[in-house]
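I'd like to ask some things about the structure below.
The other protein chains are all here in position, but one chain of the complex has been omitted.
Per-chain numbering from 1; labels A, B, C and D assigned in written order.
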Amino acid sequence: MVNPVEAGGVFSLIWLVIALPLAGAALILIGRPLAPALFDRVGHWLAVVLAGGSFVLSLALFIAALGRDEESRQVVQHLYTWFDTGDLSVGFDLLYDQLSGLFLLLITGVGTLIHVYSVGYMAHDERRTRFFGYLNLFLAAMLMLVLAENYVGLFLGWEGVGLASYLLIGFWQHKPSAAAAAKKAFVMNRVGDMGLSLAIALSFVTFGSTSFSAIDISDTTTTTLNWLGILLLVGACGKSAQVPLQGWLLDAMEGPTPVSALIHAATMVTAGVYLIVRSSAIFDAAEAASTAVVVVALVTIIWGAALSCVKDDIKKVLAGSTMSQIGYMMLAAGLGGPGYAFAIFHLLTHGFFKANMFLGAGSLMHGMNDDVNLKHYGALSRAMPVTFLTFAMGYLAIIGFPGFAGFWSKDKILEVAFAESWLVGIIALLAAGVTAFYMTRLMMLAFFGRKRWPEGVHPHESPRIMTGPLVVLAALSVLGGVFTLGGWLEHWLEPVTAIGHAEHHGPLPVWATSVLAVLVVAIGVAAAGFVFGRRSATTEPTPYLHVPHIEDVVVPPGMALTRGALATDKYAVDGVMSGGPIALAAIAGELRKAQTGYVRSYALSVLGGTVLVALALIVVS
Amino acid sequence: MTDNTTAYVILSAILFTIGTIGVLTRRNAIVVFMCVELMLNAANLALVAFSRMHGNLDGQVTAFFVMVVAAAEVVVGLAIIMTIFRTRNTASVDEPRMLKW
Amino acid sequence: MSFVILAAVTVIAALGLLFARKPVHAALSLAVVMIGLAMIYATLEAPFLFAVQIVVYTGAILMLFLFVIMLVGVDTSDTLKETIAGQKVLATLLGVGLGATLIAGVGQASIATMRGLSSANEGGNVQRLADLLFSRYVIAFEATSALLITAAIGAMVLAHRERIDPKQSQTDLAQKRVADYAKSGKHLGPLPPPGTFARHNSNDTPALLPDGSQSTRSVPAILAGGRTDEGEDA
Amino acid sequence: MFESPGISYATLWPVLLVLAVACAGVVVEAFAPRAARFNTQVSLALAGLVAALAGTVAVGAGSALGASTGEGALVIDGPGVFSQGLVLLVSLGGVALFAERRLDNGVSAFAGQAAALPGTSAERTASQRGLEHTEVYPLMMFAVGGMMLFCISGDLLMLFVALEVLSLPLYLLTGLARRRRLLSQEAALKYFLLGAFSSGIFLYGLALVYGFAGSMSLADIGEVAAEEGSGPLLLLGIGLMAVGLLFKTGAVPFHSWTPDVYQGAPTPVTAWMSAATKIAAFAAMLRLFYVAFGAEGDIWRPAIGVVAVLTMLLGASFAIVQTDVKRMLGYSAVAHTGFLLTGLLGVQTDAFGSTQAVLFYLTAYGFATLGAFAIVSLVRGPNGEVGSLDRWAGLGRTNPWVAATFAVFLLSMAGLPLTAGFIGKWGVFAAALGAGQWPVVVVAIGSSIIAIFFYVRVIMLMFFTDPRDDAATVSTPSYATTVVISLSALATVLLGVIPGPVLSLLVDAGGFIG
Partner (left out) sequence: MTLLVLVPFAGALITAVMPARPKLWAFGFAIATLVVGLVTMFTAPDTDLVWMEPLGVHWALEMDGFGKLMVLLTVALVPITMVAAVKDHDKRWYAWALALEAFALLTFLAADLFVFYIAFEATLIPAYFMIGQHGGPHRAKAALKFLMFQLGGGLVLLGALIGFFVVSSDAGSPSYLISDLAQLDIGTTAQRWIFVAMFIAFAVKAPLFPVHTWLADTTEQATTPTSVLLVCVLDKIGTFGMIRLCLGLVPEASAWATPVVVVLALISIVYGAVLAIGQDDLLRLIGLTSLSHFGLITLGIFAATREGLVGAILYMVNHGVATAAMFLIAGFLITRKGTASISSMRGLEKATPVLAGTFLVAGLATAGLPGLSQFVSEIMVLISAFDYHWLVGVVAVTAIVLAAIYVLWAYQRIFTGPAQLSRRPVHDLDRREVGVLVPLLVALLFFGFVPGPLISAAQPVVAPLVDVIQAGE
């Protein structure tokens, strides 16, 4: 429920949170072609400083919000009216509330770390400055997404992150695969955006506004709300890589690794979860839509986990895992009630540990000459100790090792899942086991076992500037669980998600769920250890069954359709339009032969006409 | 001697028809032209008959004019036919057909 | 009764126009038609037209026709075989169709019986016609003069060949020839006949002069150069 | 018994003057020395036409308008006088084109010796000596006189005589081309035979109408028809008389002479004839159909509508496939007849009715066609005019001004806004639609689209196609042709941009009277 107060004090600077990175992006992208030397020298630091500034500001806002009483923590800043047609009025409004406050911290925090990391990671790229411009652009868009006070503003950010994602995935454009992946990501996102666009339209038609504060379910039929929910879900599926729109995420790993960490793990892909939590008022009243969310989430959890089990590309393993984990978040959000808070909780912890692991993977690649194939790794724990240790923290967090961040957040989700139904609970539980399995596989293949390095590769630890952020993120992966102490997060988010502390009673007591979870995870770890623990020397790719994705099913007929349309246009439509004259000319060409040149034929036609006219007159009279 | 105009008009219609058919079927330009004259004569007959029917002389005057016109037309027509004949050595109306299509 | 006979005669004579192979015969049958019509005019209280029809139409116009026929070649005769596909059939069909329409229309119309011209002709047909001609129709009458002048000019333009140069007498020609010879040494005598001493006796083979050279002048200009081409410059 | 007819010479003198000039021309031909004939004839004709035009304007502005003269034989009404003036205007242009001698090495477009056989040395000599038939001027003046009478004929006899007076000189003029004489003679023969045939049909119709009404006067016929209702005699008479007039205007299926004659006739003759004949014929047709047959409107409108539809469709379609520019313009003339007939389907009103529409269309078309054919006469190759459109390619690059002016005429014929043709087209369509003739209007719009195709194709050919090796060139004309082309273009544009005065003039002129 959004019921904000006007911005004042430090909150009148909300806009600056977006403006800082935006200014960075603008400066760098426009300035670089004008003054290449200058920007190549300082451009990346400018970006880092602006991102950091944004983080500091976010922190200040968060502290200010903490200092306020609960009623005035939701703050809206009206910048100006974006467009207003009389009926449809959309303000350029920013909303700072408990939810966006957390996101702000996550985005700017992790974002800043990744900026710093990238300074090292991209050091040798000649287009590094532009990379930072894009990163800043992404930050601005993502912040716009979470700060917008209405769906249109959200959509602005939503598409903005899509654009930034496109630019960054395809950053190495000279690789056709990267360019294709970038396009694929944008297009599939746009498929989701159709849903979001329609949701905007429907919300306007239903509520007369696109503002979050205008959402009022009292006068609205359940059908409408269900449709609204489903449309939002379609949007969320696209952005958050949920089945069936998941296909782009693995390809997106073509982008530089910091991008994968920032966009395709920590922030952008979680926008779908944000969207659903932000629209909790709708989903609470839309039973069918919520169920749809749960179903999509469960499928994605399993699908993502399964992918991770068979991929040899370390980034793809992590990407699959991301899908799966976002599935957990969606699951929680779909289950409603306290699930919203748990979804956000998992989102935050996942942001930490997954960013950590991605950056770790980047560090590994850095050491391995950009090789991403796990089968070429092995025994790196000694070669790259810092990376190993920080990665291990992330590993423990994701599998839910008790005490680590992931343990707390996943546990909560399993609780609500079991509270919903046995089936949901068990699927979620088993998937946790699978998570443990594939992550252990990754650890085993990368850090332990035999060296399977290709020739000429000499792994080495990454520079400080890269390991620094790793350490910070590792720490957060360990400590992320603090948010949930005493149910703080649930309480904090309560005004946004509009749920009370509805007691949820599952079939199992809470402690039993935790124990079960630990047990299942242990089994997963053990299984993986058993399978991959031996000193396997194979570098053969792991075989797997290729299941056609939706784009595989849609694209060939789509291209056929295009070709068909082209042919139709050329021959049928234009044939009729332009063929008319041609046919006419042909007919006339034949008919003109009637003009034989014989004067008697002419006379005949005169006589014929005479009879015609005479008869016509007689007949008409 | 009939007092019924219809008979005269029907006769004129028959002559007119013969004239038109002649124009269409004869190839000698002079004969074609004679057929046109027959058509004019048919019209004259109708005019004279109608003149008597209506009891005024307008028809007769018109017929007279038609004769004058016909005379002029004949001169021009025959001159043109002669020209064609001199260049092509034929009086057939089918012969000159460079202009077509 | 007289009408029936006259009608029959005129129609039969008119049909002659369709079927006579020789133009002369066609002209003669047209003469019969015209005289027949003249007689009918007489019965229709149009004595002036009766006279004009015979004098002007038959006597002058038709004679003009005959004159031209003679000029064009009195012996030429048309085959009645049709060269344009379907022309005869269509022409007959349409012609008869038109005739039938006319006859049906005229027959259907309740044409009043003749009012007669006795009152209109009072004081003489010619006088009354003259009255009309010079009052109501005087402008038309004047206009016909334009028509006749046009016809005269037309005949002149198309048929009269104007002499461009004054006619040259024998003396003029002889003097010119000598003058040419004095100026350019042009041969005084007549042109060498074509083919003389030539291998072929065809007209386009130049004659051989006594010195054995070829005389281009012996080939008629029309054969040497050909006629100027008609039509667009191709 | 005899009463001298009341002839109002005050209103009639322009016509008489033109005929008198024609006669004077004949006298000149007989007595003036050869060298003086050309100049005398041209100045005589021009002076006569200008004087007649001034007279016509005076009559139009005077109070005598609306009277009939010569015992009803002639009717001096607004539309009649307007069309007379129009005939005189285009005839002035015609004389100028006739007098053009710069294009073909100092000789005019007319045969040096019409009696000399084509291709003989006699013909060549005549050409070399610069001989020409100055008789064309009196012939033309007779035709003009006939046309002027045709415009104001108040009875059937006058109509017939005027028709012949205007036709006979045209037959002759058609056959007098200097170049390509075989074509010219063939055209003359065809025109003559078909013209005589159709005037025979016209005459028979006239006889039937007289038989119905017992009077020659158009006004009387109208009255009788209104009183007694229509009978078969009248209907057949209307039909046959319509054929005669439709033939003159070149309506389908009476059109077949048009392309042949337009192509075969000397281009100046085509230029003048295509404009003037159409004006006179439509003026007469409007008068006949509105005054004499006005009461039968519901009966003849469908028939004329069918003819109009056929004319527009076939005229436009056939023009598409033509390769000779004169022939194409000939078929386009057929199509324009269709549009004019569409206007004829309307009704006379006291505001902007079909009379105004048709007369404006004639004005627009008259100038456009005069100018267009004048330009055709400029485009030449080594052997005279070049008709083949292929060889017109690239004219816009070599001679942008000539091509642009030609384009203006074509666009006016196509009916594009800001040219006179547009207002004309708008007018006839509006007149027909106002009378509820929407099916014809729909066809008219469709045929306009077809028609545009061939006009635009020529423009494309001139401007966007590369010239061929044997491309035609533009000869520099004398002032006469230049002035005609310029004024026609000017009129075409002016009437398109500010048609108001002419439209007002037409509305003030009112409708045809009996």
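Methods note: a residue touches a chain if its C-beta (ideal position, glycine included) is under 8 Å from a C-beta of that chain, and two chains touch if they have at least 3 such contacts.
Keep in mind that this is a model prediction, so the values were computed, not measured.
Peer 1: When the whole complex is taken into account, which chains on show are touched by the absent chain?
Peer 2: Result: the unshown chain touches A, D.
Peer 1: Which residue, A:67, A:86, A:486 or A:548, contacts the hidden chain when the whole complex is considered?
Peer 2: If we include the chain that is not displayed, A:86 is the one touching it.
Peer 1: Using the touch definition from the top, which of A:97, A:193, A:284 or A:415 touches the missing chain?
Peer 2: A:193
Peer 1: Which candidate, D:154, D:253, D:315 or D:499, sits in contact with the chain we can't see?
Peer 2: Selected residue, touching the omitted chain: D:499.
Peer 1: Of the residues listed, D:133, D:255 or D:425, which one is in contact with the missing chain?
Peer 2: Of the listed residues, the one touching the omitted chain is D:425.
Peer 1: Among A:173, A:369 or A:542, choose the residue that contacts the chain missing from this document, as touch is defined above.
Peer 2: Selected residue, touching the omitted chain: A:173.
Peer 1: Considering the whole complex rather than only what is displayed, give the residues of chain A touching the chain that is not shown.
Peer 2: 29, 33, 80-88, 92, 152, 155-156, 158-160, 163, 166, 170, 173-176, 178-180, 182-183, 186-187, 190-191, 193-194, 197-198, 200-202, 204-205, 559, 561-563, 565-566, 569, 573-574, 576-578, 581
Peer 1: What is the set of chain D residues that contact the non-displayed chain in the whole complex?
Peer 2: 351-352, 356, 411, 414-418, 422-423, 425-426, 429-430, 433-434, 438, 441-442, 445, 448-449, 452-453, 456-457, 459-460, 463-465, 498-500, 503-504, 506-507
What we mean here is this: only the chains that are shown with their structure count from here on.
Peer 1: How many angstrom lie between the centres of chain A and chain B, each centre taken as the mean Cα position?
Peer 2: The computed centroid separation for chain A versus chain B comes out at 95 Å.
Peer 1: Round to the nearest whole Å and give the separation of the Cα centres of chain B and chain D.
Peer 2: So the centre of chain B lies 26 Å away from the centre of chain D.
Peer 1: Quick one: chain C and chain D, Cα centre-to-centre, how many Å?
Peer 2: About 28 Å, centre to centre.
Peer 1: At which residue positions does chain B touch at least two other chains?
Peer 2: 5, 9, 16, 19-20, 23-25, 27, 32-33, 44, 49, 51, 53-56, 58, 61, 65, 69, 72-73, 76, 79-81, 83, 93-94, 96-100
Peer 1: When you check chain C against every other chain, which residues touch at least two of them?
Peer 2: Correct list: 84, 87, 91, 94-95, 98, 101-102, 105-106, 111, 128, 137, 140, 144, 147, 150-151, 154, 157-159.
Peer 1: Report the residues of chain B in contact with chain A in the complex, numbered from low to high.
Peer 2: 20, 23-25, 27, 32, 93-94, 96-101
Peer 1: If we count contacts the way the header does, which residues on chain A are in touch with chain D in the complex?
Peer 2: 581, 584-585, 587-589, 591-592, 595, 597, 599, 601-603, 605-606, 608-610, 612-614, 616-618, 620-621
Peer 1: Which of the residues in chain A come into contact with chain B in the complex?
Peer 2: 592-593, 595-600, 603-604, 607
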